[in-house]
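Only one protein chain is missing from this complex, and each of the others stays in its spot.
Just so it is clear, A and B label the chains in written order, and each chain counts residues from 1 on its own.
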Amino acid sequence: MRPLIVIRWALVVAALSAALAYVAPVARGAAPGAADTAAATRTGPSAKNTCFDCHSQLDDSRLSGPTKDFPQDIHATHGLGCVGCHGGNPNDPEMTAMDPDKGFKGAPARKDIAELCASCHANAAYMKRFNPQPYIFSMAEFRTSVHCKKIAEGDLKVATCTNCHGVHGILPPRDPRSPVNHRNVPFTCAKCHNAEYMKGRTVPTNQLALWRESVHGVALLVKGDMSAPACNNCHGNHGAVPPKTRDISVVCGNCHGREGELFAKSKVAETLEFEGKRGCVTCHSNHGIRPPTDAMVGLEGEGVCGRCHTAGSPGARAAAELVPRFHTFKSHLARADSLLGVADRLGVETAPGHEALKQANDALVGLRATIHSFSLPPIEAALAEGEGLASRAESHAREGLRDWRNRRAGMALSLVVILALMALLIARIRQVERPAA
Amino acid sequence: MIGRLREWLADRLGLDALQHLAEKKDVPVHRHTFWYYWGGMTLFLFGIQVATGILLLLYYRASADEAYESVRFIMTQVSFGWLIRSIHSWSANLMIGAAMIHMFSAFLTKAYRPPRELTWISGMVLLGLSLAFGFSGYLLPWNQLAFFATKVGTDVTGAVPVVGGFMLRFLRGGEHISGGTLTRFFGFHVAILPAIATLIVGVHVYLVQRHGMSVPPSVEDAGGPKRRMKFVPNFMLRDMVGWLAALGVLALLSALFPWELGLKADPFASAPAGIRPEWYFGWMFQTLRMMPSHILGIEGELVAIAGIGLGGAVWLLAPFLDDPRGRGQRARMMTALGVVALVYIVAFTLLVYRGAKP
Partner (left out) sequence: MQRRDFLSWLTRIAGTALGGFILYPVARYLVPPRIPEAATRRVLAGKKNDLAPNSGKTFPFGAQPGILIRTADGEYRAFTAVCTHLGCTVQYRDDMRMIWCACHSGHYDLEGRNISGPPPRPLEPYTVHVEGDDIIVEKAGTT
C-alpha cells in the first residue's frame, strides 16, 4: 500500500513542477529586455512558436514570407524564435500574442535596426553563451561608417544590418549561401553600389565591374583563392569607409608586406602623401588592379612613372637607367632557361643549373618588390644578386653542353676505330681468300 | 704458356670436339648469302642487350616511386650511364628490326622447308619473346609515354575474346596500370623472359648447327651453290664486320640521339597527344585504328584482332602449309603471301608516323 501512495504523491509533485516551469517565464512580466526575451524563448527545439505556426499558414506573402527561410536562420537553430527580435507571446495562438503590452514590438523602424541587433550582438556576456570566442559587434565602429552616418542624417536608402546579412534567413558568414560569405560579399555590396541605385549620388558605381576583372577578383572568383580580398578586406566590415589617403599603403601592405614596408620608407610615398595623392593606388589603381607587368617601369606606353615624372627629372633618369638593366637581366634569365632546355633534351645533367635558375627567378620576384623602395642602391643590389644567379645557371648549362660535345668527340673517335677495324677485317678476309701465292 | 693452358682446358672440357665441329662447318655461297648474316646479327644485338641490361640492373629501381628517378640518375650521375642506357634502348629497336629482317628473309627463301620446321617455329617463338621484351622493357622508365603506351597496349589485349579479360589482369597485375604492373613487368623482363629466351635460343642455334644453312629453291634449281665458304674464319670474319657496323651505328645513335627521359608518369594526367606504341607494334596499332567501328555487325576491333591472329597462325604454320619441296603453285602463292605481308607491315608501320589520324 505505502509504495503506491509515495508514487502518487511523486507524480503530483512532478506535474506541479512541470506546470510551474512552463508558466514561470511568461509570468516574469511585460516588456522584457531583449536578452531576457531571448532567454525566455530559448527553451529547446520543442518550445512553442505560435508566431511561426500561424504566419506560415497565411496566404499574404508579406506575412508568410519571413517564415520560409526562418528554420535555417542561425538564430532559430540556436533557439531564438520570432519573439527574440519582435517581442510578443510565442505560446499564444491568438492575435493577442501581438499585444504591445505583452512586449510585442513589431517590425523595427529602419533607423533602429542596428541598435536592435546590437542589443544582443554587442553584449559580450550574452554572446559568450553561444560561443566562447564570439565576434562582438561594435556600435562605436559602426558609427564611423558612411552607412551609419547617413542613416543618422535621415538618409534611409543606405545599408543597415539586414541589407547585408539578410533578415529572416540569416546564415553565418562561413556558410557559402550567406550574402556575407567571402565570395558573395562583392555582389552583396553591388546590390546598392551600382549605377541605377546610386542615381543622383556622387559616389562611383563601377567598383564591381572593375574588381571582377582585377587580379584579386579573378583570384577569388575564378581560382578560388580565399585569401584574395573582397570589398570588406580593404574597406572594413561594419565600419565601412574608403581608406584615408595616408592609410592606403597600410591596407595594401597588410598582404603585400614587403612592398608596403619598402614603399612606406620611400621618398615617393612621402611626396605622394604631401601632394594628397593616393599611395599605391596612384600606380596600381584601387578596384581594377591588373597583374603588374615589368612594362610599368618607364615613362611611356604602359609605364606609370610618366604619370608624375616629366622627362629629364631625377625620377625619369633613374627609370631610364633601370629599365634597360632590368630587361638585360630578364633576357639573361631567358637565355639560361633555353640553354638548360637544350641541355635537358640532349640528356645531360642539369639539376644544379635548374636550381640556380629557380633561385634567379626568386631574385627576380624580389627585385620587383624592391622597386617599391624607389631608391637605386637596394634595387642595384637586387639586380646584382639576380644577375649573379642567372650567370651561375647559364654556366651550369654551358658546362652540360660541353659535356655533350665531349661525348660527341668520344663517339667520333670510337667510330674511327670501328671503321678502321672493319677495313682491316675486310683486308684480312681478302687475304685469307686470295688464292695461295 | 697460353698453349699449355689451352691444352689443359681442352682435355677437361672436350674443346677438341667443338673445334673440330667449328672447322667442319661451312656456309653455302650464292646470290642470297647476304641474308645468312642476319641471324647472327640478331644474336649479337641480343648479347648487347644482356650486357647493357645487366649493367643497368646495378642502378635501376623497379618501384613507381623510384623508377623514373633512378633512370634519371643513370642518365645524369653515373659515369657513362647515358651511354649504357641509350645503347640498351637503341639496340632493342635494332635487334627487333634485325629479327624481322631475318624472319622475312627466311620466309621468302623458304628456309622453313623440311627438315627445318622446328627451327622456324622456335624462331617465331623467339620473335614473340623479343616483342615481349620490348613491351615489358618500354614501361620500366615509368615516363608518361611509356605509361600510356602500356595502357593502350594492354587495353587491346583486353579486347581479345574469352581470354582477354584474364590476360589484361595478368599483365597489369590488377585492373589498372600501377606500381604492381611495373614490378611484374620488371620480373618478366629480367628473369622470366631471359630464362625462356636462353632455352629457345639454345634450341634454335642447335637446330641451325644440326641442319646447316638452308639453300633457297631458286639456287637449288640453278644447280646448287657454286661453292661453300668455311665458317671459321671466312664467315665469322664477315659476321664481325657486320657486328662492328652495328656497334658503330649504336655509338652514333647514342651520342647524337640519346634516348629521352620524358616526364614522370602521372596516372591522373590525360594521355599525351599522339600516344602510340613502339614502331614494332605500329602496323597492328594502325590496323586497329583504321578499322571501322563495325563490320557485318561485328566490332571492328575484334575483326582486326581475329584477322591478325589468323594471319599469324598461317605465318607460323607456313612449313606445313607450303609445298615441302618449295616449288609449284602452292609455293608461289606462299611467296606472294610473304611479299604482301612484308609490304603491308612496312606500309602500315610508316602510316603511323605520317600522321594518318583516325
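As a working rule, a contact is a pair of C-beta atoms (placed from the backbone, for glycine too) under 8 Å apart; a residue touches a chain by one contact, two chains touch by 3 or more.
Please read these numbers as outputs of a predicted model, since none were measured by experiment.
Student: In the complete assembly, which of A:His55, A:Lys149, A:His256 or A:Arg335 touches the absent chain?
Tutor: A:His256
Student: Considering the whole complex, which of A:Cys82, A:Val251, A:Ala319 or A:Leu425 touches the chain not shown?
Tutor: If we include the chain that is not displayed, A:Leu425 is the one touching it.
Student: Looking at A:Ala47, A:Val323, A:Ala369 or A:Leu401, which residue reaches the missing chain?
Tutor: Among A:Ala47, A:Val323, A:Ala369 or A:Leu401, only A:Ala369 touches the chain that is not shown.
Student: Would you indicate which residue among B:Gly39, B:Gly53 or B:Gly81 is in contact with the undisplayed chain?
Tutor: B:Gly81
Student: Just name the one of A:Gln57, A:Thr96 or A:Ser227 that touches the chain not displayed here.
Tutor: A:Ser227
Student: In the full complex, which bits of chain B touch the chain not displayed? Write them out.
Tutor: These residues touch the chain not displayed: 55, 58, 65-66, 69-70, 72-73, 77-81, 83-84, 244.
Student: Residue-wise, where is chain A in contact with the chain that is not depicted?
Tutor: Against the missing chain, chain A presents residues 225-228, 254-258, 351-352, 354-355, 358-359, 362, 365-366, 369, 413-414, 417-418, 420-421, 424-425, 427-428, 431.
Please note the rule applied: only the chains that are shown with their structure count from here on.
Student: Would you mind pulling out the distance in Å between where the CA atoms of chain A average out and where those of chain B do?
Tutor: A distance of 61 Å separates the two centres.
Student: Okay, in this complex, where on chain B does chain A touch?
Tutor: 75-77, 82-83, 86, 229, 233-234, 237-238, 240-241, 244-245, 247-248, 251-252, 254-256, 258-261
Student: Going by the contact rule at the top, pick out the chain A residues touching chain B in the complex.
Tutor: 344-351, 407-408, 410-411, 414-415, 418-419, 421-422, 425-426, 428-429, 432-433
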